Each structure stands twice: as structure tokens, then as C-alpha cells.
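For reference, the structure I am asking about is given below.
Here the complex is missing a single protein chain, while all its other protein chains stay put.
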Amino acid sequence: MLPAEASRVADAIDLVWLIAILPLAAAVVNGVLGRRWLGKWTGGVATVALGISAALGVAVLFETIGLGHEAKRIVTLYEWIGVGDFHVPVAALVDPLSATMVTVVTVVSFLIHVYSNGYMAHDRGVHRFFTWLPLFVFFMLVLVLADNYVLMFVGWEGVGLCSYLLIGFWFERPEPYVAAKKAFVMNRIGDWGFTIGMILTFFTFGSVRFGEVFPKVAEVHGVDPTMLTVIALAFFLGATGKSAQLPLYSWLPDAMEGPTPVSALIHAATMVTAGVYLVARSTALFAAAGPALLVVAIVGAATAVFAATIAIVQFDIKRVMAYSTVSQLGYMFLALGVGAPIAAIFHLATHAFFKALLFLGSGSVIHATEEQDMRRMGGLRRKLPITYWTMLLAGGALAAIPPLAGFWSKDEIVGAAFTNGYPILSGIGVLTGLLTAFYVTRALYMTFHGEPRDHHLYEHAHESPAVMTIPLLLLAAGSVLAGVVLGFPPEGGFVHRFLEPAVAVEGAAQHAEPELVAILGLAATSVAAGLIGIVLGLAMYGRRRPDPAAVSRAAGPVYTLLRNKYYVDELYDHRFVELMRAAFGAAWAFDIHIIDGIVNRLGWVAGLVGGGIRRAQTGVVGNYALSIAAGLVLLIAVYGGYAMGVLRR
Amino acid sequence: MLDVIEPILFGVLALAIVGAAAGVVLADRVTTSALLMAFTFLNMAGMFVLLGAETIAAFQVLIYVGAITVLILYGVMFTPQAPRAYGLFFQKQTPAGALIAALAGLPVMVIAFAFRDTANIPPRGGDLVPLASSIFTDFAFPFEVASVLLLAAMVGAIVLVKREERGSGSAGPNDTTSPEHSRAKPVIGRARE
Amino acid sequence: MILERQILDHALTLLIVIPLVGLVPLLFFMRDERAAKQVAIVTTFVELVVSLVVLGQFRIGEAGFQMTDSVMWLPSLGIRYEVGVDGISVLLVVLTTLLTFISVLYSSGGAIKTRVGEFMAAFLLLEVGMVGVFVALDLFLFYVFFELMLVPMYLIIGIWGGTRRIYATLKFVLFTLAGSLIMLVAIVAVYLASGDAGSRTLSFADLVNDTSRFPPDFQFWAFFAFALAFAIKLPMVPFHTWLPDAHVEAPTAGSIILAGILLKAGGYGLIRFALPLFPLGAQAWLPLILLLSVVAIIYGAAVSTVQKDLKKLVAYSSVAHMGFVTLGIFVLNVQGGVGAILQMLNHGVVTGALFLFVGIQYERTHRRLIADLGGLANKWPLYTTFFGIFVLASLGLPGLNGFVGEFLVLVGAFKFDGQPVSGLVWGPLAAIGVILAAVYLLWMFQRVMYGPVREAYKDLPDLSPVEVASALPLLVLTIALGVFPQPFIRIIEPSLERMLAFASAAAVAVK
Amino acid sequence: MTDLVAILPETIVTAAAVVVLAVAAIWGDARVRAWLPWLTLLGLIAALASPIAYPASGLFFGGFAVVDQFTAFFRLTFIVLAAFTAVIAPPYLRREGVPEAEFYATVLFSTVGAMTIALATDLITLFVGIELMSIPVYVLAGLQRRDRYANEAALKYFLLGAFSSAILVYGFAWLFGIAGSTDLVHVSAAVAKAGLGSPEVVVALALVTAGLGFKAAVVPFHQWTPDAYDGAPTPSTAFMSVAPKAAAFAAILRVMATALGPVQLDWALVFAVLAVVTMTGGNVVALVQTNVKRMLAYSSIAHTGYILAGVAALAAGTSAGAAVLFYLFAYGIMNLGAFASLTLLDLEGTRGATLDELNGLWSRHSSGALAFTIFLVNLTGIPPTIGFLGKFLMIQPVLDAGFGWVAVAIALNAALAAFYYLRVVVHMFMYDPEAGAPRIEGARILSVSLVVVAVITILLGVLPDPVYAFALRGAEPVVIR
Partner (left out) sequence: MTTLVPLGAFIALSAALFFIGMAGVLVRRNAVVILMCVELMLNAANLALVAFSRRLGLIDERGSVFVVFVFVIAAAEVAVGLAIVLALYRNRPTVDVDEVREMKG
């Protein structure tokens, strides 16, 4: 802390570390005492801890708001690593950006913890669950609060670990832990980029602390632009891994093997947005690295539409949501790429709410029906009213129906893309909006409307307990209001004013102020697209005309392609893995047969030579005498050679 | 007069020595070799006389022709061999051995002529007196050592050839031969490996 | 008071003597198992305490050697008995005593069933050698201890080892011996080059003061000889093939010490002797060593991925980890160096622990093939937790100790701006190893731990108190080194900078 | 009178031999025989102590005997070795029915011969000494006279020994011809005058090298070694594998350094090559042996190679001679101990033990196995043992003399040798004994003395300075100037 601040009276921001420590404490307590003593009370412990830190989080947020424009405070705990000129403090950076993230994370986590108390009540491993979930929150908070890349990396890897543990939560079955490993390894590939990015940052700017790095970016002189691009791309590689963007997205759908609350918290609301946060946090860096920014935009857009197309044809309700998440994350990167980080964060926040809600909703459905395949559902709205209505709202938000939350944020992204001179990308955004609206409609309809397809299942379905439904309601409120509250009026909403200083880039070219016409026009188009999608969905699945089956038949190859998710999993999980195994096997063979072989051969050769010489030991005195005499002759020859100068010494 | 005799004598003796020595090597029968060896020694004694070392010559006759030859003949008698061709042509190693010996011998014989007599040798009589005097005065130490050597050799020879007295019990468990065996007649025509 | 002072002044000598003292009663109780165990435990514990006292007495921030003892040993050769610790060695000493204590404790818990007395005796002898290696400041003394480690370990693997123990142990000894004998020649050469007859010395302090007495070509070969010996001990690719065999066959305690300490002797030798004494030689061999290091990192990881035997997998992973050590040392900057030392400590703790747990598991299931295992997590929650944490530490998860060392090494590697290939190539390549580590370790973990529980292992017991007691200190260290590495770094850094200064100064002086 | 004082040790040893014989001849029963080794020991100790009581140094017997530090060192070495032999011999001798009194007497006679070599300043004394050292050893080889292998060993050793003696004495004759004197100093002067240019020096040098090389078992004059060591009764092997070798090197040092010192440049390189060939050959063949006794025989050839390297490096000055002396001392103790350890096993015939017969020796006779292991570790050259110091001190002058390649060869050979030495340990510790193999009982004195000596090798490995300092002083007379 700066001496100036030292005199200040302590306030919530000074206790910001407590926000992170509380979940950790909960995790430790549950981890140590859970199995033997606490049992299912672990849920209570975790929830309480989360509640407190959520409250603190909100407090911090408001205090930051209170600080106004120069809201930026660093709370240093201790020096973690310090070797030579390389220093990594354990310090929290509290500014609008991190404050927002903290709030989102803590609040959503809290709700999901509450929900989980119901959802996981009957699981044998409940104590494990409530050890790892708060642990995840801890790492997530480290990630968002860190004031330097290395500390951020700690959270980054930590959340990866917890996602690994939680995806593989039901480890008796193979699918979960296979998916878990896939997730972790793919993240590691991204982390390779992150690592390189960090270290290069250190050598370019002599520090890894945001506060010291970003100012230096401004003075372009001295900093090699290509180096900047490399750094940015390296970080972005990390982001693609964590946020499931092309080409490293394929772990996220598989991650649905984990318990649904996990999917909601980690694989929808928080962890997967870490990549977005990273890029947003490094806006200054990316802004200075033009090409990298373009790459971000393109990858984002591509991922958005790519995932949406797959989502269209999925039947597992959670997988639909998963691909939807991938697609929405694509939106956020698109936003970042087109230079609208605020829009990205905005969408991140809203998405956190409605996507978490969608997941928890489907979780409640699954909880009620023990079934994930939408083809065996239908007509459930009568059985699960609360779930139905809340999910309907969330779906609307996802489909960007005004005035629900999704509308504001998504619309802003599309708009920014357009106004900042990326019309094509903007177009893709609109198209994706259409697809989104379509598959969300399809999913909700197949689940809740029409006639029950499986009566046995239908009969046993029942609404979830209050502990699960209340979070749904709260999230629903968020999904409805978040947009208006934060983002109205567009481009000038609270969120903009609040976040502006955090992501402001000195000297970065500010895009031209868009005129109202364009905004409205774009809004209209995207809304229209959404409506078309919904109508189409209702038509196909409500009226059966055109009949989906017929359509898929007509689509033929395209359909199978989508059905098989573009065969990417086959490519990764089989071709690539087989290739690697072959290579590694070859390496081992080399180790055994060549390297070790040579070693063993040496001994063998020595033995051979020994055996040979041994044969000269005939046991016959005459031969021995002969060798002596021969030796004598040899000596005479050699010495004679010296004497006559024939041999040199 | 005397000048002529010496070279002639030398030649004769040299021929005799070389011839007899070659005989020792070439002779088929062991006894022949032994006798030829004795003959070589005799001629060698003559050579010593020629060199004016009468005392040494005397010793030579006594020790070699007397003691050693007799000893060796005893040895030959004690170790009768099956009458078998000891001809060199059964010896695989003969050519190699001969070659090596020649290879070493011829150059050395040539080199031998590099030794020259010192120009003026002081006239001196027999070697008895200086020899006797020096052995027991200057050479007292090696002489004592030599006496120990003889003692050691004696002890060794005795312990090696003496038979265990019956029932001394000192015969080890690894008695690879029975007393009968040790007195056994030589096996006739024993196959060679 | 005075006595206390005395003891503290000669604490290091004490460290060398204590195990020898312990040997005496052991020889009498050779046939009485319980007594033998008790003697061994007490001795190693006292040793541990004394080493901790040493650590406590250590003056942090000083670069030079502390608590030195120096006595003329071989007057007619001018060779001294000279011991002392600096920031680099003091931690390794403590690690040694700790791991030895743990190994003995664990082994006395029933892991060793035959010839217990002999086993403990071998271990005490081994401890003498290991501690000696880290405190010796005279090349001759160092060599003596370096070799002294050999025979006990030879017996430990050969007598209490697995089915192919003979092959393994002979391979281990012959490899090491071949290397160290070449080094012996080099040591003698150094001795001869150290001055004119009468003024010759092998004392590190004297030698390092003026390395210009070693002409460049001399340094070239001397460094080669030293590096060879240490590269085999470490082991560096391609001299590593003794390691998997030795580890697979060795008894658990043997593996722990082998991985935890013996390999460190190699890295320590490089940074303490090879580098400062022959800076020019180091410069000459630098590119090759860096190449081999990176190869080791990737190659070791690649090979571990396809291992079927649990111990072999961990053994090959050691090869990869040691690659980080050599890389860190020879990028010749402080981040790399500190990283390398930390990596040595971390690897000692973590891999030691991994072998401990593999051994525990083997004792219950008598299976080491990964394919034969599975579903253990269900029955052994405690075991799974411990094992899992160590696995994560081993794959370099931030917040655990593995990360700090590897990351600093990577920083150093990037920083390396030497010829012909700069760090911008080495760094990213080395970083790949981190990905692969995740692959093979997690894959192993899930195959061993996850999945449905097997009938055969249904009623096997979880960790016993002794085992927990053995593992707990390691766990604490694993987390402490990960969360609060700075105190350790503060101990290491000055001494390391001193070593590097020796290296660079001489290099500059000649240029 | 002073002359006699000067050779008091030799006299005492001779007397001891005679007394032993006499005692055995007069009271031939077992009780007395039990005392013979102690009688021998007593004599040897007296001999060792006598120079302290009556110190003497300088030239004696009109310059035919010299007593200097060199002599002193070798006296110590030989007496220690003889004493060690006397202590370890009895169990075997009684078991195999080898005549004891003669054994001790012969050992003592041979010792006198060896000591004489150390005293010699003159080709004649030297030659007589060499013979007095050798002839009793031939006897020792054949002493177990009912054993076919012993006979064979004795015969081979004797025939070849006599052969080489003839070569040696012929070489001496030529040296005499060159110098007109048998005094080593005069010879050296004459050789210096003639130089290697003169062919007769070439011949003499070759003959002498071959003759002495045989005694020290240098390749290619070594082939008698395995058979002789193998067949001889084990205690004899123990003695003849060390004392004659040490004596041979004493002779080599005296002749090569003093008489042929002037042409050192010419023989140094040859010796270096011979050294490498010898150590490598010995090790490589030892590698494929399954009979431990025979394996040790080959290993002793290898050690000859190491020592010879030191001789080749004599140009390096005192350190070289000191290295040779020290190594001889170390090698003597450890090799003798190794062979002696074999006598623990009660086996058919003289031919030592196969590796398998050693299986599980640790459980059959712990102290013996322990001692054997320590001796093997010594031979391998692993610290902290006297064997290691031997190698360390040897490499130093070799490098100093510029024979870097020889030093490397020594190192590699040591590694190679480690394989077969440690393989023996493997069999003793890591294999279980054959079913029903009994614990080895008795032979308390033997095992105790083995352990004691083994411990001594370690102590001397930790604190070698007294011995080395002594060796340094002892090397002074054989420095080539």
C-alpha cells in the first residue's frame, strides 16, 4: 500500500482478501472434517461462507462506485516470489472491472451453493462437492482480484483444477473423469500460451503487474510491436483454452458430465469467462497489438456461429446449453476484438445470470426426471411451473428479446462490431442471434410443451424444493433486470460509465460516436432475427411444419455433419491422441532399444573380448613361454626402433 | 705359436658347445639330452680355461658335470615315460618357437660383437686368489644370502618329495591320489588329449 | 554455554558423526529388529533436529559459507577436511535429514521385513555420505562422500529390491562409478594445476579465487569430466537409463532417497563445483547442455506418458524434472539458478512423496502395473487426497511448490540470451514439458484412483498412522514451498549470485 | 659389526624360519604345531622392531647393502604381509594337511629374499635376492603336494620362473658387460655414457624388462599368474600374489630408476603402454571368470598394470615412486585379505570357490563376508578405503608425467573392474545359500583377523598420511635425476 493510503481508515476494500479467504476456509474445513464429522452439513458451512463473501463483494462494489472515476486500489498482502528484478506480490487490484467480476462471481456462486444444497443432498460425495466448489470460488476470486499476471495464473490454474475435480466428480463411471482430463489438458495447452505471455511481458515491460505494464504500453517507442502482438496472441491462446473458443472448445460440452450446479457455476457463469476477463483486463495490451485484436474478433465470431449451428441439433438438454455457452463466449470475444470491452463485460454479466439460470433450470428438470434427453421429455410445464417460467425468461434473455438482459448486451456487441468497421462480423453476430433464438426455442419447446413422450417419466416428475427454486427466481430477476439497470441507455449506461476508467486506453483510437439511427437499425435487425428464429422454432416443433425430421432428411449430409459436431471430437480424441501415443511409444522404444541397448551391448562386448583373450590361456607351459619370448622379441624391436630413430617417442 | 692354438681351440670348443646344445634340444631320448648337456658343460669348462678362469672351470666341472647332471639323471630315472616319439615334429609349436628364437637370437649375436676388449689388459694370473678373497670379504652379504637360499631350496625340495608318514592324519580330504597310485607304473601309450 | 557454542561451531561435523555413532549400537543389535529400528529412528531424528538447529543458526542474506570447519587432513598432500554450508547447501542438508528420517520411520513400519538391522545400518551409512556431499568444501572430501553414497545404496537396492534387483543395482553402480572415476582424474588434474608442488590444494575456496590458473582447454576437459559424472548422477539424457531400473527395483525407502537426495547430488555438484571452477569450460559446453536439458524435459515426459509401471512412470518424470534443473543452472542467470535449486528441493519433496505413496499402495495391492490398479479412490479417501496433492504439485500446479521452481526456471530460460540459440527458443520448448506433465500424471492418477472399485482391493485399509506421520511433513512442505517460497528464496539467492559471479567474472576476465 | 646390525631384521627373519623348522622337527605333535604361527609372528614382529632398537642407515658390506627409507618401507611391507599370511594360514593348512612348519619357514625365507631385494645396490645381490624370493614361492605353490592342481601350478610357475630368471640374469650379464661393474650406480653411469644409441644397451634393456616384467606379471609375461594362483593352496596364493609382486617392483624401481635411469625416456613410454595393456587385459579376462580365485588372479594382473603406470611416470619425481610404494602396500593388504577370505570356505581341492559357492555367504558367515566385501571395495577403489587412496595417489604422477591417456585408462578400468568385484558381493549378500548349506563354524582367529585388517584398510583410508609420508621418504632414493 502507498503510504498516503496507510493513514486511511480501514474499509471494505482493505478486507477484500477476506472475500477470497472465506471460501478457502470453508473448503479447508469441509475437506478436513467433512468426511468424518460434518457430512451433509458441509453444504451449510460453504453456503454461509459464500453468503458472507457475497455480501462483502457487493460492499466492495458499492465502495468502488463511490470512489468514482479514479477508482483503483491495490491491497498488498506479501511478496510471493522475488528473485533479482523479478517480483510477484500477492496483491489484490480493486477497480471497477474486478469489482464487477467479484460481485458477479460471489453472488452467482452464492445462489448456486444454495441451490446445490438441494441438488446434491442425496449424493454420497456431498462433502467432496462442498469442499471443491468453495475452493473453486476461492481460485476464481484470486483470478479476478490478482494485480499481476502470475497471481492471476494461480487462480487461472486453480479454477482449472477445481473444474477437473468437479467434472470428474462421479469418478466411478469412466465418462466423467475422461472428460475431466480432457478439460484439464486442453486448458494446459492454453496455459502454455499464458505462461509464454506472462514471461514475455516480464521481459518486455520488466514487470508482470498490471499497474506497471499497461502505462508502458502507451509509450509505443521502445516496445517492439511484433513482440506486443506475440504477447497478445499468447495470452489469447490461454483465453481460448479457458473460455472454450476455437480450436480449444471441445472440452466444454463434455464437461457436462459433471453435476449440473457445476456446469452452471463453472462452465457457464464464471470460469469460462475468465478468458474474457483476461483479454478485457489486458485491453491496453491488445489495443496496441492490432493484428492480435483482429484475430480475437474473428475467432470470437467464428466460434459463436460454429457452436450455435451444433447446438441446433443436440438432444441432450445440457449439451444444448453447453454449445450455447460456447457461442455466447464467442460473442464476448467478438466484442473484445472489435474494441468494445465494456460490451464484453456487460454481456458477461448478463450471460452469467441467464445462462446460470438456464443450467439450474435444466438441472431442476433433470433432478425431477432423472433424464437429460429432451426426446423423452415434453409437456413438463404443468409439472414444473416455476422452472418453466424462469427458464422461459432466461431463454428470452438468451434469444435477446427486449427488454430482457440479453438483448441489451448482445445488441451492443453487434452494434459495436458494425460501428467500429466490422460489418461482416456484425452480420455473423446477427445470424448467430437467429440460430440462438431457434435452438433455445426448440429446447424449451421440446422440454416443456407438447405431449409427454415418456409417461412413466412424466408421472414421476415433480417440482424441485424451495431451496432450489428460490435461486431460480432470484436469477430470473437478474436475467430480466440486469440489462436495463446496467445498460440503459445504450453506450451510456451505468456499466459504461463505471467501467470506462478501468478499460480506458490512453492514446488508443476511440471509435467514432455512433449516431442513433444506426443503433436503432441494428437493434431492429437483431430483434427481428431473434423473432424469426423463435417463430421458426415454434413452427417446426409446435406445428410440425416443416417437420424437423423431414428437414434433417432434406439437409442430409449437413445434418449428419452437425449431428457429429463437425467430427472435431473424433479428430482430437482419436486421431490426435493416437498420433501422440504412437510418437511417445516410439520414444520409449528408442529409450529401451537404442540408448539402453548400447549400454547393455558394451558389457556384452567386453565379455566377448574377455572370452577371446581367455582362449589364449591354453594351460600349456610351452605356449606361455612362447608368449614371453615373443614379448622379448617385441621389446628388442621397439627399443631398437627407438635406438635407430624408426619409432618416435 | 700360441697365437694359433687359441683361435683353433675356441673354434673347436664353440662348435662342440653349439652342436651339443643343439643336440640337447633336438635329441629324442631324454637321457641323450642329459648326456649331451653334460658334454656341453664340459666344453664350457674348457672355454673358461681358455679365458683363463681356471677356478671357475673347476667349479663348472664339479657343480654342473658333477652335481647337476647327476641330479637331472636321477630325475630322468625317477620319471620314466612311455616310450613315445618325442620328435619335434609332433610339437605344434616348433616352427613358431624356432622362428621367435631365431628372430631374437640372430640380431643379438650380431650385436654381441659390439663388445670390444679393452685395449691393454693388465697381465694377471689365475683367478683363484682374487675370487677367493673377494667372495669372503666384499661379497660377504650376497654370500650369506646365497647360503640362506640353499637352505630354503633344501627345505623346499625335501618337503616336496618326502612321503607323508603313515597315520599322521595330516592327509587332507582332497587326497586325489592313493599311495598305490603314486607308486604306479607308467601307463603305456596313454592317449593324449 | 561454552559447550553449546562449541557444538554449534562444529554442528556440521556433528551431522557427519551422528549417524556413525548410531552405527555402533546398531552393530550390536544387528539381529534384534525392534532395537535396530529404535536406534535408527532415534539417530535419524537427532540428526534431523541438529540439521534444523543448523538452519536456525544460518545467517540469512550472507552469500559466503557459514559454520565452516577446516582442519588439515593430509598434510603431505595439502588436502583439508573442510565443511561449511551456504544458502544453496543448507536447505539440501535439511532435506536430506528429513527424507532420511521419513524413510527410516516408514521402513520401520513393516515395509522392510528381512535383515532389518542391516537395512538400518546401510541407511545410516548412506546418510553420512549424503550429508557429507552437501557440506564438503574440499574437492577430495566431496569425492569421498560422493562415492560413499554408492555402496549402501548398492546394497539397499540389491538386497531389499525387487525381482531384477541385481541387474538394476549393478547398472546403477557401474554407471555412477564410471562417471565419478573420470571425475576423479579431473580432480587430480585440478590438484596438479592448482599450483606448484607443495602449494597445491583442492579446497574450493582457494581454487575458486583464481580460476585463471586453469587454461581454457584444460577447463574444457575438466568441465567435461565433472559434468559427465554429475550428468550421470542427475541423470541427464542420454545417461538416464539406469534410473528407471534402479527405481523400479529399489525398495520404497530406497526410491525415496534415490530420487530425493542422490539425484540432487548431481545438480548440486554442477552448480557448486563444475560451474564456478571451470566457467570457460561451461561456456564451451553450454549449448549442448541446454539442448540436452530441453530434450530431457520433453523426452522424459513423452516416455513417462506410455509407461505401464507406476514406479517407472515416476522415474521418467524425474528425468524430465531434472531437465528443468540443468536448464535453470546453465542459463546462468539468477532466476534460472534459484529456480533450479527450488526445483531440486521441490522434486526431492514431491517425488520422494510420490515414491512413498506408490510404495504404500504396492504393499497393499502388490501390483505396480497401472493396468492392474483402479478404483482405489473409493476405498482410500485419505490416500487419494495425499497422493492427489503430490501429483498436482508434481505437474506444477501454481500454489504448490512444483510451480515456483519450474516457473522461475522458465523465466531464466527466456532471459537467456546466449549463442547459438537464445532463450526465446528454449523457453517455449521447455514450457511444453509442463503440458505433458499434466497429461501423464493425470492419466496415471485417473487410471489408478478412479473407476469402479475392484473386488480384490475392496477391503484394503487406508493410510495407517505411521504412514500419515511420514507423509505429513512432506505435505506441509509442499504447500509451504508453494505459498511462501520467498523465505527460501531469500536464503538461496545471495549464495547463488555468488556462484554465478564466479562463473561470469572469470568468463569476462578472459574475454 | 655394524654390518650385522644393519641387516638385523633379515637375520631375525631367517632365524625365525630356522627356529620354526627346528621346533616342528623336535616336537612334532599338534599342540606344538598350533603355536607355530605365533612363533612366526613373534619373529616377524621382532624383525620389525629391531631397526627401531638398533637404527642403521647408509651403505654396508662394502657397499653391497644399503639401508635407506626405501629399504625401510619395503621391510615394513614385506613383514606385514608375511605376518598377515601367517595369521590367516592355519585353518586351511590343517584342513588340507599341508605341512605347516615348512609353510611358515618357506614364507619366511621368501620374505628374506624380498627384503634382500630392497637392500640391494648391486646386480649380484639383487639377483640372489630375487631367486631367494622366488624359489620358496615355487615350493609354496606345490606345498599341497597330493593335490594335482597344486602340482600343476608349481610346475608351471617353476619352469617359467626359471626361464625368466635365465633371461634376467643374461640381461644382467650384458649390463655388466656394458658397465664393467655390477654396482647399480656404476651401471647407470655407463648406460648414461653409452646411451640408447648403443645396441647392447637395447638388448640389455629388453632382457631386463622381460625378466622383471615376468616377476611382476606384466602382460605378455603374465600367463603363469592365473594358473599358479589358481592351483596353489589358497594361503600360498594369498602370499605369492602380493609379496613377490611387491618385491618385483622393488627390483624394477631399483634397476629402472638407478641403473637404467639415464634411458628413462626410452622405457617410460613402453612401460606406459605395457601398463595400459596389462590393466585392460587383466580386467577384461577377469570379467568372464566364474571361479573367484581365478578372477582375483586376473584382477591382480590388472593391479600390476596400475602400479606399472606409476613406474612409467617416474619422471614426475617423488610422487611417482611414493605412489608405487603406497599402492604396493595397499594392494598387498587388500589382495591378501581377499584371497584369505576364500580360505573360509571348506571346498574340495585348492581351486577356490565358484561364484555360486559363495551364495549367501553373508548368512553363513557374516563377519567373513563383511571383511571380504570390504577388501573387494578396496580393490574396486571406492573411498574411504586405502585402495581408493592408492588409485588417487597413482593418477596424480601419471598425469603429472603427461600420461593423461593412461590416467583415463586407469579410471575406465577401475569402472570395468567394479563389475566383477561387486558381482562377488552380489553373490554373498543378494543370493540365498543353497538349501542345506550350513553356517560356517570355527576359524575364529581367521575371521577376527580378517575383520581387523579390513577395518584397518578403512582407517588407513581415512588417515593415510603416516603411510604416505613414509612412502614419500621411501621414494627419495629412486627418483630419477
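Odds and ends about this structure:
Letters are used for the chains, namely A, B, C and D, taken in the order the chains are written, and counting of residues starts over at 1 for each.
Assume a residue touches a chain if its C-beta (ideal position, glycine included) is under 8 Å from a C-beta of that chain, and two chains touch if they have at least 3 such contacts.
None of the values given here were measured: they were computed from a predicted structure.
Under the touch definition stated at the start, the shown chains contacted by the missing one in the entire complex are A, B, D. Within the whole complex, the absent chain has one touching residue among D:T14, D:S50, D:T121 or D:S165, and that is D:S165. When the omitted chain is restored, the residue from D:A153, D:A216 or D:V324 that touches it is D:A153.
Interface residues of chain B facing the missing partner chain: 3, 6-7, 10, 14, 17-18, 21-22, 24-25, 30, 33-34, 37, 40-41, 44, 47-48, 50-53, 55-56, 59-60, 63-64, 67-68, 71-72, 74-76, 78-79, 81, 86, 88, 91, 93-94, 96-98, 100-102, 104-105, 108-110, 112-118, 120-123, 127, 130-131, 134-135, 138-139, 142, 146, 149-150, 152-154, 156-158, 160-161, 176-177, 181-182, 184-187, 190, 192-193.
In the full complex, chain D contacts the hidden chain through residues 123-124, 127-128, 131, 135, 138-139, 142, 145-149, 151-156, 158-159, 162-163, 165-167, 169-170, 172-174, 176-177, 180-182, 226-227, 230-231, 351. Within chain A, the residues in touch with the undisplayed chain are 614-615, 617-622, 625-626, 629.
Heads up, the rule we're going with is that only the chains that are shown with their structure count from here on.
Averaged Cα coordinates give chain B a centre that lies 29 Å from the centre of chain D.
If each chain is reduced to the centroid of its CA atoms, chain A and chain D end up 77 Å from each other.
The mean-CA centres of chain C and chain D are about 42 angstrom from one another, to the nearest whole unit.
Shared contact sites, meaning residues of chain D that touch two or more other chains, fall at 198-199, 202-203, 419. Across the assembly, chain B contributes residues 108 that each touch 2 or more other chains.
Chain D makes touch with chain C in their complex at residues 317, 319, 377, 380-384, 388, 391-392, 395-396, 399-400, 404, 407-408, 410-412, 414-415, 418-419, 422-423, 425-426, 429-430, 464-465, 468-469, 472. If you check the complex, the residues on chain D that touch chain B are 3, 7, 14, 17-18, 21, 60-62, 64-65, 95-99, 102, 105-106, 109-110, 112-113, 116, 119, 122, 124-125, 128-129, 131-132, 135-136, 138-139, 142-148, 154, 177, 198-200, 202-203, 348-350. Only residues 73-77, 140, 143-144, 147-148, 150-151, 154-155, 158-159, 165-166, 169-170, 173-174, 177-178, 181-182, 184-185, 188-189, 191-192, 197 of chain C touch chain D when the two sit together in their complex.
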